[in-house]
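Scroll down for the structure; my scribbles are underneath it.
Here the complex is missing one protein chain, while the rest keep their positions.
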Amino acid sequence: MKKESIIALLHGPDHPGIVSQVASWIYDRNGNIDHADQHKDPEANIFFQRVEWTPYDASEKSLEKESNAFKSFARSTLEMSASVVLSTKKPKVALFVSKIDHCFHDLILRFKANELNGTLACIISNHEDLKDAAESYDIPFYYTPLEKNNKANAEEAQNKLLKELEIEVVVLARYMQILSSEFLKAISVPVINIHHSFLPAFAGGKPYHQAYNRGVKIIGATAHYATAALDEGPIIYQDVTQINHRNSIIDLIRKGKDLEKSVFAQAVRLHLNNRILVYNNKTVVFD
Amino acid sequence: MKKESIIALLHGPDHPGIVSQVASWIYDRNGNIDHADQHKDPEANIFFQRVEWTPYDASEKSLEKESNAFKSFARSTLEMSASVVLSTKKPKVALFVSKIDHCFHDLILRFKANELNGTLACIISNHEDLKDAAESYDIPFYYTPLEKNNKANAEEAQNKLLKELEIEVVVLARYMQILSSEFLKAISVPVINIHHSFLPAFAGGKPYHQAYNRGVKIIGATAHYATAALDEGPIIYQDVTQINHRNSIIDLIRKGKDLEKSVFAQAVRLHLNNRILVYNNKTVVFD
Amino acid sequence: MKKESIIALLHGPDHPGIVSQVASWIYDRNGNIDHADQHKDPEANIFFQRVEWTPYDASEKSLEKESNAFKSFARSTLEMSASVVLSTKKPKVALFVSKIDHCFHDLILRFKANELNGTLACIISNHEDLKDAAESYDIPFYYTPLEKNNKANAEEAQNKLLKELEIEVVVLARYMQILSSEFLKAISVPVINIHHSFLPAFAGGKPYHQAYNRGVKIIGATAHYATAALDEGPIIYQDVTQINHRNSIIDLIRKGKDLEKSVFAQAVRLHLNNRILVYNNKTVVFD
Partner (left out) sequence: MKKESIIALLHGPDHPGIVSQVASWIYDRNGNIDHADQHKDPEANIFFQRVEWTPYDASEKSLEKESNAFKSFARSTLEMSASVVLSTKKPKVALFVSKIDHCFHDLILRFKANELNGTLACIISNHEDLKDAAESYDIPFYYTPLEKNNKANAEEAQNKLLKELEIEVVVLARYMQILSSEFLKAISVPVINIHHSFLPAFAGGKPYHQAYNRGVKIIGATAHYATAALDEGPIIYQDVTQINHRNSIIDLIRKGKDLEKSVFAQAVRLHLNNRILVYNNKTVVFD
C-alpha cells in the first residue's frame, strides 16, 4: 500500500535557490515530491530540508541509483551535507537494557506491532535478568557483563557485536551505565537515551528523588542523543505530567514510567522515520 | 526588523511539479523563500501550499506588483486557487461581543501588545454594557440592538458597518447570537467563533451544563469558522482541561474561560498570519 | 512495607456529624486514619466518603472483624451505603479481548509489574488469536466463540466462567462486542470499558474515522463503566492528544492506541484501589 520513496535530509549554509534547485532536480527526473519541509536558523544562517519523493521508476535498483545521484548533486551542486535513505530499508536497531524493563517491553511490542520503521536486531545487557523475556519475544540476547573496574572489556564486546550485526542505531532503554566517549566514538552510530526528568532539571542520578525533594509540581522525561557529556546531548522529545503533594517517590516512579515509555518511543519513531537533523547540540525535528 | 514578504496560500488538484514550479518562479525573479510548507490530501487528491518569500525589491510598490504577478501565475500556469497577501498589510478586524467579556478583554490586550498581526477596527455589540470598556481601550464601539423578531435590521446595520470600515475578518468573542446564513453570505468575509466545548460534543447552548450533567472528566473549547450550520463549521483549534467531581458548573465556567481565551486567540493569530486553508469543511493549518 | 488497612466507601443522604461519627468510631477502637476524603454533591444532597484506616490489631482475622463491624455501623447508625474492603484482598480480574492487542499487552505487563492492586485471573476472548500470547504470560485463556445470531450462548459460557472463578471485576480491553443488558445483570460485577473517543463525541463504531471526517484537532479516549446503554455509562477517566491535518486515519489510530492504554490502565488502577463511587450515572473519583 505504502509507495516506495527516497528521503533526504539536507543541511548547510543558506543561500538563495536551494528549494528551487532541489525541487527542479526531482521534477526534471520525473520524480514526484510527497513531502517537503524546510527550516532556516536565521542566527546560525543554516538551511535544513527534509524532502521525500517517489522517483519515476520505484524499483529497488532505481531507488539506489537515484539516491546516489541525489547525494552527488547535494554535495557538488548544493554544497550541503546530505543523508539519503530509502523507505524500503529498515534500519537495524540494538536495544541496550539493564534490569528495569518497562521501556524494554514497550519498545519491543511497538516493533512487533509494526509501529516503528526499523528492525530490532538484538538486545544487549549487562545483566541476565531479561534474557528469558528477550527469548520469548524471539530476539537475540547478548550478555555483556561489566567487571568491576573494567568497563572497557564490556564496551569492546558490545562494539564488536554492533559491527558484526551492522547496527545502525543504538537505543538505551533505561541502560544504567554511562557510555564512555571512546565507545561512542568507536561505534559511530547514533545513540538514543531516555532520561527520567525534564532536562536540564535533575540531570544525573535519581531524578525522581531529586524532584521529590525539591517539591516540583511536574515531572518529566527527556529523550536525547547520547554524547560524551552526560545528559547534555541534543534533546529530541520531552513530555511532563502533573504531580502533587500526595505523591510519594514510588508514585513518581510509577507515573514517570508511562512518560518514559511514550517519550522514548516517540524519539525512536522520529529517528527511524528520518525526521531528525542535529546541529549545535540541538535538533531540528520535521514532524 | 522584520523583513517585508509575500505570503501565498495555494490549493487545488495535485499534479507533479507544483513545488518545483513555484520555487522556480520565485527564484527566477530573484526572490528568496523564507518558509514553505505543503500538504497533500491523498484521498481528496488536493495539494496545499503556504509559501512566504522576500522579493528582490521589497518596496511597497514592488510587493504589490510581485503579488499580482504570482496570482496570475498561480491561476493560469498552476491552475490553482491562490490567496496572496503582503506582510505589510494588517487585516482589519471587527470584534462582535454581547455581555460576557473575558475573550473581549483578552483579545484587545493581545492586539495592544502587538501579539496579533491585524488592526482591531471596531467593536460591534447587541448590548451597551461594554461601551465604556471599549472606549477606555480607544476602540470604536457600535451598538446594534436586536429588536424582538427583527434580527434582520441589526444584521443589515452590521453589514453596512463592516462594508464601510472595510473589515476583512469578523471575530465572535462570545457573541450570543446566531448569525443568519443571509448575513454570512452578505458580509462575505471569514467569521471566527469560539464555542465553549470540545466539538462535536455539546454543540448548541449551555455546553458547561451539558458537560456537568454527563459527568465528563475533561472540558474543552473549540475555535471554528462560522457557517450556516450552527457549531458545524471547519475547526481551527481546540484545547481541553481536566475537571473532577468536586467542580461545580461555576468552576467549569471559570476553568472554561481560560480555555476559551487561549483557544480563541490562537485561532485568530493563525488566521491573521495567513496559516489556514479551508476545504471539505476542514482546515489545513500551517503552524 | 505497606501496612494492612481497611478501606470504606460510603455514600448516602447528607446529614450533620457524619465525618465526626466515622472518625470517632475508628478512634474509639484505637484505629488510625491513614487517608480520608469526602465530597458533598450540594444539588443532590449526597455525602460521599472514602476513609482508609489501620486498626489497632492488623491481623487478618481482626481486619475481617473490624470490617464487618464498620459495615454494621455504617448501615445501622449512619444509614449509608458502604462497601468495605481490606488492603490484603486483591480483587480477581477477568480481561475480555478480541483481536486488537495493545491494551491487552499493556494491562498484563502492568499486572506483572505489580502496578495494579488485583489478580489477573483469566483472559476471555471471542477469538483464538491471543491464546498463545496469554499462555506465554502464563494466564488462563478461555475461548468463547460467538456463533452467528447466538450471542446468548457465548454470554452464558462467560457468565459461568466468571462465577466459577469468582471474578470481581471485568475489564474490556478493546473487546469488540456489545454486552447484553441481561449479561450485565447476570454477572453483577462492575465492567470497565475503554472507548476510543472523548465521549460523548463519536460514540458508537469507528470513532477515529468519525473524528477524521469531522476534522477535529484533538482525539481522545474514555474509560467508563459499561451499562446497558452503549457508551453512556459513568465516565471514570478521559484524556486527549492533539492531532493535525497531516494525520491520516492510520496516524489517529496509532496515536489513539497510546491514549487508550494509559486511560484504560488509569481507570483500572482507580477501581482496584477502591477510589470510585458511582451515582446518577457519574463517578466520584477520590484520587
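Each chain gets a letter, A, B and C, in the order it is written, and its residues are counted from 1.
Just so we're on the same page, contacts are C-beta pairs under 8 Å (C-beta built on N, C-alpha and C of every residue); 3 or more make two chains touch, one makes a residue touch a chain.
Quick caveat, the model's predicted, so the values are computed rather than measured.
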Q) Of the residues listed, A:58, A:201, A:230 or A:253, which one is in contact with the missing chain? A) A:201
**Q.** Of C:33, C:100 or C:249, the residue in touch with the unshown chain
**A.** C:33
Q | Residues of chain B in contact with the chain not shown | A | 101-102, 105, 109, 113, 115, 136, 254, 258, 262
(Q) Counting contacts across the full complex, list the positions on chain C that touch the omitted chain. (A) 16-17, 19-20, 23-24, 26-27, 30, 32-38, 40
(Q) I need the residue numbers on chain A that touch the omitted chain, in ascending order. (A) 39, 41-42, 198-202, 214-218, 220, 234-240, 244-246, 248, 280-285, 287
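The rule is simple: only the chains that are shown with their structure count from here on.
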Q) Given the contact rule stated at the top, which pair of chains has the most C-beta pairs in contact? A) B-C
Q) Once the Cα atoms of chain B and chain C are superposed, what angle does the rotation have, between 0 and 180 degrees and to the nearest 5? A) 180
Q | Copies chain B and chain A - interface residue numbers shared by over half, same or different | A | same
**Q.** Intercentroid distance (Cα basis), chain B paired with chain A, Å
**A.** 37
Q: Mark out which residues of chain B touch at least two other chains, giving numbers and ranges.
A: none
